[in-house]
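All protein chains but one are shown in place.
Right after this comes subunit A.
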Amino acid sequence: MKQKEVFSGPALGLSVLTAALADAAAPAGSVRTALLSGLLNAAVLSALILLAGAFWQRSQAFRLAWMTALPLWLLAELARTVLQAHAVCREEFRSMALLGALPLLLWAGGQLAPGSWNAAARVLWWMVFLGIVLCLPGLLGQMHWARLVAADAARPARSVQALVYAEYFFGPPQCAGKTPKHLLGLPWLAFAVQAAAWLGMGLVFGAGDYPQRELLRAWNAGVFSRLDALLLLVWLACAFYRIGFLCTALRTCLCGTAPAGKGAAE
């Protein structure tokens, strides 16, 4: 029963989803072109993950370079997520409370084992699922194909920037050189989030150039006229998760093995 604990697919997926939700912005060009280039990006990234896994097994120098670069990348992602979460707290809730909670989050990240993050991810995935279920009916009535088509015709064709995260390349270090299949799905998950945001913005606002959060503010269902704060809170919970998750990932990366922290199989 005792085995080395690794991050599960849903745990890595939730982390990528959180980052993608924060990074997905309305495309500057046509949605159709953006979708096509996004598809291409995801396919290329999946191939890169496979290639990196193969190189990991063959080249010692590559492994060394990877193990030097990955912690730095994770650290950069951690800092970026903290800044994104803090911006949401400050701008949307006029609160600096994240700064107070940050030491506790980092401490939790240093203490908990990957198994704990796997279990927490499952609960948060259900919350995300409920958030999507709540979000869709409030927006469906405001979506019109005509707006999307008109917006597409008005905008020039431009490719979009791919969403690349450290989680994509976390497989070999934690799985003894193997690349688990679920890692190949991570770029596609990020693309799905991006595509949903593009389509949503296009269908609701057409060619109008609004910030992404306006999509949440457009939500409306009967007596409940606003839901944006609730959905932002769900994202914030996921951001808290990502901060702690990245801390544990960083520790895992630096220690070489999964930490036997609190909640780890004794």
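Going forward, a contact is a pair of C-beta atoms (placed from the backbone, for glycine too) under 8 Å apart; a residue touches a chain by one contact, two chains touch by 3 or more; residues count from 1.
Methods note: contacts and distances are computed from a predicted model.
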Chain not present in the shown complex, as UniProt names it (candidates "ABC transporter ATP-binding protein", "GMC family oxidoreductase", "Spore germination protein" or "Molybdenum transport system permease"): "Spore germination protein"
Residue among A:Ala22, A:Leu163, A:Leu203 or A:Leu227 that touches the chain left out of view: A:Leu227
Contact partner of the left-out chain, one of A:Ala24, A:Leu45 or A:Leu124: A:Leu124
Contact partner of the left-out chain, one of A:Ala108, A:Leu148 or A:Leu250: A:Ala108
Subunit A residues that touch the omitted chain in the full complex: 1-3, 8-10, 89, 93, 95, 97-98, 100-101, 104-105, 108, 111-112, 115-126, 129, 223-227, 229-230, 233, 236-237, 240-241, 244, 262-266
